[in-house]
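Here the complex is missing one protein chain, while the rest keep their positions.
Moving on, here comes chain A:
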Amino acid sequence: MSILPTSRRARSATGAGGAGGPAPMRLAPREGEVIDRKRSVEFRWNGTPYTGHPGDTIVSALAAAGERVFSRSYKYHRPRGVLTASYLDPGAMVQVGDEPNVRAAHRLVAAGMDVRSQNTWPSLRYDVKAVNGLVERFLATGFYYKTFIKPEPLWPLYEKVLRTFVHAGEIPPDSAPGCYDQRYAHPDVVVAGGGPAGMAAAVAAARAGATVMLVEEEHQLGGHLRFGGPAERARLRELAAAVAAQPGIEVLTDAVVEARYDDNWIPIVARSLPGIDERLIKARAGTLVVAPGLVERPYVFAGNDLPGVMLSTAARRLINLYAVRPGHRAVVLTANPEGDAAVADLESAGVEVAAVVDARRGETVTAAHGRHGVRAVELGDGRRVEADLLVTAVGWTAPTSLLNQSGDQPVYDPRAARFRPDPARMPDDVLAAGGIAGDGDLDQLVAHADAVGREAARRAGAAGGAGAGSAVAVPSLAVDEHPELFSAGTGGFVDLSEDVSAKDITTAVAEGYDSVELAKRYTTATMGPTQGKLETVNTVAILAAATGRSIAETGTTTWRPMYAPITLGALAGRPHQPVRYSPMQPWHERHGAVPLVAGQWIRPEHYGDPAAEVTAVRTGVGIIDVTPIGKLDLQGPDVAKLLELLYVNKWQKLGIGRVRYGVMCAEDGVVLDDGVTGRLGEQHYLMSTTSSGAATVWEWVENWLQTAHPDWRVHVTPVTTAYASINIAGPRSRDLLARLTTDVDLSAEAFGYMNVRTGTVAGIADCVLWRIGFTGELSYEIHVPASYGLHVWQRLLDAGADLGVRPFGVEAQRVLRLEKGHAIVGQDTDGLTQAFSAGVDELIKLDKPDFLGKPELVWQHQRGTHPRLVGLQPLDGSIVPPEASQILDRAGGIAGRVTSSRMSPTLGRAIGLAQLDPELAVVGTHVTVRLPDGSDVTAEVTERVHVDPQGERQRV
């Protein structure tokens, strides 16, 4: 150990370097730096202007300006500075504009950025919530569960107060929506990690003919070579040139392989893309090569979270990538060559290295002292060294997350002082390369990765099919010995993201949470944004020490997807919400239709005055676009048998040209759908379904045909949108249609109610004309080849101008059908409504040999206790009880509900339909309807048909 006198301390950087001012910690140009000194970018940090260079991260730019504190900690609001100077840095979570939780040690600084510290008040330097630290003994692990459990009524108050302590940024309500994208990819090989091993593996796989996706978390490829010495940088240039020479490699930087699922289904989040905030790539890879390198592990000791305590890799990144001097006077705790290299880098950067504490010789550090940053370091031999920087290099963690997700169970290797993957438990389509697989010099690691890449390509079948050719001999990697250094035993923080201390772990054990999974959940260690990559091994080691078990016996927590936190925007991606349009939609839009979203369909709800539209239909003629009605073309000799199976009524005797209404039920007798089916020819039928039920019915029919009756010769083809469907309704509808139809006799005698014909309308052949009605008026429904739908629609309006024809929308149709007492499946029925409760008693033919739902309907009929669908009219006709209003029995219990209700323009009063218990479902009974505001109204039970109960209007 060598300690230098404090008189050699370098010039102190005092004050922040604002815009235009000098950057007191910026070094002279260094070979390998990634900043562009020719240009500058201005940004703001907590309201103060700062200057950086393109290539700087937010943290490196601020550090160059002399800033050391970037955040306050999660629980105790302790000041935090640089720890890793990488994506994982727990001390550098900031708010950028309206984006919270930005990793400032990774996010590149950009002109105009407004960067702020999170959850600090009134300022980052003087954060009043740091008072938490004074009551630390009361905020020990589990305090949350112990403190706020009682009294229970106070929980809302607790919650309100606790929310103010949530350590996260803010998303202003007026934030602009981000642009998130998704795409699919099918590379032969995905390489997770763009360090030397990942690059070598990618090149080898590409040379073997594979398509490769090379994914790197940092903004450039190279891993630790980027901040290494001249030899490392030379090797990096060589590898980068090799990657660039392979067109089969797609390089994704600032991207993360988030998970590995079965069959190498691999989500990758990519950032820094033009015009896109984030893109989620859903890759299906032949082979996954896991090459994330090793993550340097912090050391646990008193004061280990003070700004100025950082990892050796952090110091080297700051110096060599960003030309930032990390401090003025340093103590270095080193246990490996990388720590030794940090010493050299610090000295080259002009940092006074006050002491080198070599753990390989048994030397150690026990504490760091200071308030807003390190001021002194206490060594194992009791000496105290003044310093503002403590660099530690005590070991490595293998981030085996992707391997764990592949089924691997890493094993602790005490020689290497880290968990290592077990190759025997890795599936064939996953390989490991680089430091995660073992140690060695650069040549050995690259040679290993080269072989892994070639084998990955072979296993992916890139050259002649999966597994073709002989397996590549992959050289084994040695494992270097490394001292086991986890904790000095003097306290300190284990998890800097979650403010979990070493004492919290031992307390958890004392309270019985002595398994790693329990201790994790009780203390929240490893559950922060770094997801265990920095703290898992230290947690396990302290837990092992507290329980008397070995680290291997203690094991690790489970590393699940995602590898790194992922935004909801990335998961949601580009929204794909299909919408469907009728051929007449352009006309509707031009004529002021109010759109109604009905499932995927966009339909006209009305054209401004639905009541007038109702009246037009009742007194003259109206047309409505009913294209969304489901339509199934049925062909074959066994269609009648199919209809007998599907519907509750009989179909064998349906003649050509005739139409029948049917209700179909599921096996439990619950109404599934309804509609009319017409017979167009000897073996040709056209079935209609509800608009929302079209897809369900098609699947239902195909399911029965394919599974229960594959011998039946029936072809079912959905033709919903093959036809534009128009309902022409009203007493003048025949007159209107007759003006455009030449080859169909529309007279009542020739074309009666519930008949179907094919013919020509407005010059369009092959139309299907139905004489049916949902409105209770004389009406025709015409199905027109869809490409001519708009033509026919316009011709109807033109031809009927003198008849007063007007379009009507879905709302008017709903009123018209309610006046007529027609039920709507899904509105007047629900998921429990069996057919005898749907008002179709006369339709159900229990004497049929069989039909779907028959056994249940037999029982329902025998029980007789089922609700009935009835008509309802409030005694005060001006009150329209909202749909779903409850109907009460005489004892005040619920006896039913209003399923449909409207003000009837025809009757000038409120009408409705209701599901009602049988004892009240007697015409003339007065019932109590409870309105949503709690008041009651009296209504009378009526027949379902409110207008024209004899059907005289529609049978003319």
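Everything that follows uses one rule, which is that a contact is a pair of C-beta atoms (placed from the backbone, for glycine too) under 8 Å apart; a residue touches a chain by one contact, two chains touch by 3 or more; residues count from 1.
Rule of thumb we're sticking to: contacts and distances are computed from a predicted model.
J.: Name the absent chain as its UniProt record does, using one of the following: "Carbohydrate ABC transporter permease", "Acyl carrier protein", "N-methylglutamate dehydrogenase subunit D" or "Potassium-transporting ATPase potassium-binding subunit".
T.: Its UniProt record gives the name "N-methylglutamate dehydrogenase subunit D".
J.: Out of A:A63, A:A416, A:A786 or A:A895, which residue would touch the omitted chain in the full complex?
T.: A:A786
J.: Among A:T490, A:T619 or A:T721, which residue is in contact with the omitted chain in the full complex?
T.: Among A:T490, A:T619 or A:T721, only A:T721 touches the chain that is not shown.
J.: Who touches the missing chain here, A:Y322, A:W396, A:W601 or A:F808?
T.: Final answer for the missing-chain contact: A:W601.
J.: Which of these, A:R795, A:H861 or A:R909, touches the one chain of the complex that we don't see?
T.: Checking the options A:R795, A:H861 or A:R909, the one contacting the hidden chain is A:R795.
J.: Any idea which of A:R183, A:R361, A:H591 or A:R890 touches the chain not displayed?
T.: A:R183
J.: For review purposes, identify every residue of chain A that touches the missing chain, sorted by number.
T.: Residues in contact with the chain left out: 181-186, 211, 275, 282, 284, 574, 576-583, 600-601, 627-628, 633, 635-636, 713, 715, 717-723, 762-764, 785-791, 794-795, 797-798, 801.
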